[in-house]
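Apart from one protein chain that is not included, each protein chain of the complex appears where it belongs.
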């Protein structure tokens, strides 16, 4: 069964990227594929881009959609096996996933990291349980440790905007006052280390990512050095992996400013959004000509549609 | 106008059961019926199976769907007639139902019992008001005292899994720490007493159901005696009808265990879900080969589709 939980489910990234670019040109060329098919979108957390782009992608493919906010529209879900369910969660994911698999041809699930218990988050319990019990393909709409539809959209965007055969792509940590997951950064590393790019990660000490996801990417602790000659600056905040979930610094000198962008090779500014303006990046940069954040977000539609198309072809 | 509020709206249960089984084989055979038709799903309470299975059933029939959480997406609804509306509810059901009937071809409504005022709950104010004012067919998605789409799915499931012409079906109370409605139990009695089965209800003293719904079903206070030779064990918790809404006991000896299932005739285990594992039933039973709870929930789709098909044929 063809799931899409991580880069490991992408048999060929080039094919997926090209599929996305083709769909962008001909969005409705495959409407027959989704006929009589329904996708269920399940949100344990808030969403804007993912919620709307995945729905639209499914509609472009002729599918019906159903959206549900877990614990609000439906019951809270218990994820642990073997427990006495006398707490707040009225339903076990075992039944919930299996039952939803009876009503949906594909299930797409968002469930963020709790950032309290590293082992638990990195065990990816929600995705694992849905994969195990639903009986239908599962699509990751951002899990505790990954956001592969975002990464695929990022690959498509870099493909569109690159001006050299092998661009320099820099993932830079940016400051934030809240504790945020590592998912987007993890995933970006997983995908970029498999692309034909010069990839550099930069962050303050203590913000080292999980090596399994970093995948031997080059790490530079000096942001200015990392930015030198970059074609793409990909900004993102994440909390510490080592001191799990902790905000070790809010050092404003890591905010992306025009001065820093000037160190690059007229580099494009990317961010997965939402972004805190004038906390992570200045208005000047995000509103300026180097920013491609809106086009990047627009490509979420084509990354979702490429993945759903591939899955529909196996059903 | 053909509503579906209770068993009394099911002119022929056999026909509905067979319709459901037919639709399970050919889900898309009647897509023309729902063309240009829209169903509105209104939830006063949470839902997983009902929310998704009814949407999917409508989609299979070619209908459009709209889902609304009352009091969250929309205004809180006043149900009492003649009141000065200076409280928390901004809109009267009279207008709300009539107006929604202008936008929807069918309205499906979920509104649980409040469990504070027995007379009020059993007056079924929400369903009655919607039936009176909406001007379109109303489908009960679980009301204060009934859950007929669940019961129809249960009939379909028993029809599929029975191995004798006249199986023994046991409705057993199971312990729970919260006060739950009688709706599922009431409805199951209403439907089972009209089927060709040997039907037995078992519960602790004090948990007697409303006689109008029990419909002369045989009651046995000894759970083990009830289970003897059973082909189907249908577990459900409900709060007291006599001491209305009270939890009189949480006696764990009423939990469904494998030891108890062994008293049956290799009986199938059923539950409408969600279920509290290791409170109402052990993991061993629900995960074991006698459990058909997922298949039962899957049949919610076909029970909803059978009912919607019959209604669409009258529009």
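For clarity, chains are labelled A and B in written order, and residue numbers in each chain start from 1.
Please note the rule applied: contacts are C-beta pairs under 8 Å (C-beta built on N, C-alpha and C of every residue); 3 or more make two chains touch, one makes a residue touch a chain.
Worth saying up front: this structure is predicted, and the values here are computed from it rather than measured.
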- Given the contact definition stated above, which residue among B:16, B:48 or B:100 touches the chain not shown here? B:100
- Per the touch definition above, residue among B:2, B:22 or B:38 touching the missing chain: B:38
- In the full complex, subunit A touches the hidden chain through residues 27-28, 31, 43, 46-49, 51-53, 55-56, 59-60, 69, 177, 273-279, 283, 286-287, 293-294, 297-298, 301
- Query: Mind pulling the subunit B residues that touch the left-out chain?
  - Reply: 36, 38, 40, 64, 66, 68, 72-75, 78, 81-86, 90-92, 94-96, 98-100, 102-104
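In the analysis below, only the chains that are shown with their structure count from here on.
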- Measure off the straight-line distance from the CA centroid of subunit A to the CA centroid of subunit B, and report it in whole Å. 39
